[in-house]
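Have a look at this one.
Here the complex is missing one protein chain, while the rest keep their positions.
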Amino acid sequence: MSAHHCTVVDIAEGKLDPAAALDFVSDPAFGGITLFVGRVRDFNVGRDVTGISYDMFVPLALNGFADIAARAEHDFGGKLKLYIGHAKGRLGLGDLAMVVAAGTPHRDEAFRACRQVVEAVKHTSPIWKQEHYIDGDSIWSEGCSLCEHTDSAHAQHDHA
Amino acid sequence: MSAHHCTVVDIAEGKLDPAAALDFVSDPAFGGITLFVGRVRDFNVGRDVTGISYDMFVPLALNGFADIAARAEHDFGGKLKLYIGHAKGRLGLGDLAMVVAAGTPHRDEAFRACRQVVEAVKHTSPIWKQEHYIDGDSIWSEGCSLCEHTDSAHAQHDHA
Amino acid sequence: MKVEVKLFGAFRDHQPDPLVELELSDGATITDLRHALEAYGNAHWPKFCPKLLKYSAFASEKAVLRDTDAIPADGKMAVLPPVSGG
Partner (left out) sequence: MKVEVKLFGAFRDHQPDPLVELELSDGATITDLRHALEAYGNAHWPKFCPKLLKYSAFASEKAVLRDTDAIPADGKMAVLPPVSGG
């Protein structure tokens, strides 16, 4: 599946690069490219945030990214290139947590494929976010259960 | 309206820069950034394309971009930064025709604002596309009428 | 009043200079301008397509105008065929 690039970048070793994502999904046959960047912001649910740590089960996450890409390819046809990248480790304000890009012949598919992949990564990837606050407190975010018995009953999750 | 940057770049003088668009819409309070890039592709409606010329009524286009941004700000709240850029002149394959970026606190608004702006630019801006084909022929694309009396009856237009 | 009409898109193919000068009565509307440009096109442009003009709008540098609007006093107008940006 050379049309899709899935990566996890440890913040200690490097940063996610939106330009590389755009380059990867560019193609002479593609007129539309949509990119999503998730950044660590300074405020969430009423508290001042100083950073976010991302814990991740890397091999399963990469397997899942490949599954998500295969699903998008099925849904949007073969003329699709995807870049799926997520950061790992302790991120500071403004650091990039997630970069997803989709390239397709036409813009509608690019927007929809990008959105579908972003939602799938956020709701199904084995990634856990711990927010650090200005008062020194840290809290693991509530999230989406991956249990079959809670399929339709997500634990409450925020939309960061 | 310093939260929005609207620009027209003549291909003879420079290129649209997605990185500049991402930088412009980034903000410590924003967790979601969505970017759209429209590129000249090599094939359209069954013909091999060698390039596209964009004609534009620049002052009216820039006025329209500002209106589009104001409308998005109204629809998605004040916590929004937009970058709206369009190229002008004779573009070659792979050149960037359009770059739109939206930054917001949460991703849903970023996706929706970016899409809304892209559609508005394509359907209402005084910009005209002439495709050049490998056989030497050139054709002005059909488009969306701006006449009030054809409001709900667009002339046929392609979705490049 | 003298009205200058800038040509865009497919209208540019009709003549090298992308500007047409028309003479209209003072207080003329966009509808009057539309008729005057149609007459000009029929007279001067061998490949003129009245249907394209029918789907075209008229605008100043600030806004697209309605058919019932008066032509602005400076007489600086543009004719906008159906748009195809992006």
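Note that the chains are named A, B and C in the order they appear, and that numbering of residues resets to 1 at the start of each chain.
Everything that follows uses one rule, which is that a contact is a pair of C-beta atoms (placed from the backbone, for glycine too) under 8 Å apart; a residue touches a chain by one contact, two chains touch by 3 or more.
What you see is a predicted model; the values in this text were computed from it and never measured.
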Subject >> Left-out chain, listing which of the shown chains it touches >> reply: A
Original post:
Out of A:T7, A:T34, A:T104 or A:S125, which touches the unshown chain?
Top reply: A:S125
Original post:
Which positions on chain A touch the chain that was left off?
Top reply: 38, 54-57, 59-60, 63, 86, 97-98, 118, 121-130, 140-150, 154-155, 157-158, 160
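Criterion: only the chains that are shown with their structure count from here on.
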**OP:** Name the chain with the Cα centroid closest to the overall protein Cα centroid.
**Re:** B
**OP:** With chain centres taken as the means of their Cα atoms, state the distance from chain A to chain B in Å.
**Re:** 25
Subject >> Per-residue multi-chain contacts in chain B, two or more chains >> reply: 38, 118, 160
**OP:** Provide the list of chain C residues touching at least two other chains, using ranges where the numbers run on.
**Re:** 86
